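The structure under discussion appears below in the form of structure tokens.
With one protein chain withheld, the remaining protein chains of the complex are depicted in position.
Our next item is chain A:
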């Protein structure tokens, strides 16, 4: 699971109102090399919840020097875009789980794929 996806996911356990962002507990994390595409990164940045991204990168120990606040005028800042690219698309959780911050319910991640299915009683 990449952090771009994680940034857009929320807990949908019945009754939960503060299900975002999901906490990440990772037992295996991989960093792949993915072709850097500044245009795509620029398009995604406005859609992100920045603090959730920083928090997630922190939880994985891959925050490096990603700034706590979004840098203004980021479109021209290739250095910054490269850092965002790395965190959004190159860091991947292979094994672990996503945890609902309110209910504590855990969604397993295996082989890089989260399983978000709820049980009958939670739906």
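The rule is simple: a residue touches a chain if its C-beta (ideal position, glycine included) is under 8 Å from a C-beta of that chain, and two chains touch if they have at least 3 such contacts; residues count from 1.
Following the convention adopted for this analysis, contacts and distances are computed from a predicted model.
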| item | value |
| --- | --- |
| Among "tRNA (guanine(10)-N(2))-methyltransferase TRMT11", "Phosphatidylinositol-3-phosphatase", "Interleukin-6 receptor subunit beta" or "Transcription initiation factor TFIID subunit 5", the UniProt name of the subunit that does not appear here | "tRNA (guanine(10)-N(2))-methyltransferase TRMT11" |
| Chain A, residues in touch with the chain not shown (by the definition above) | 1-2, 4-5, 8-10, 12, 20, 34-35, 37, 39-40, 43-44, 47, 49, 89, 108, 110-121, 123 |
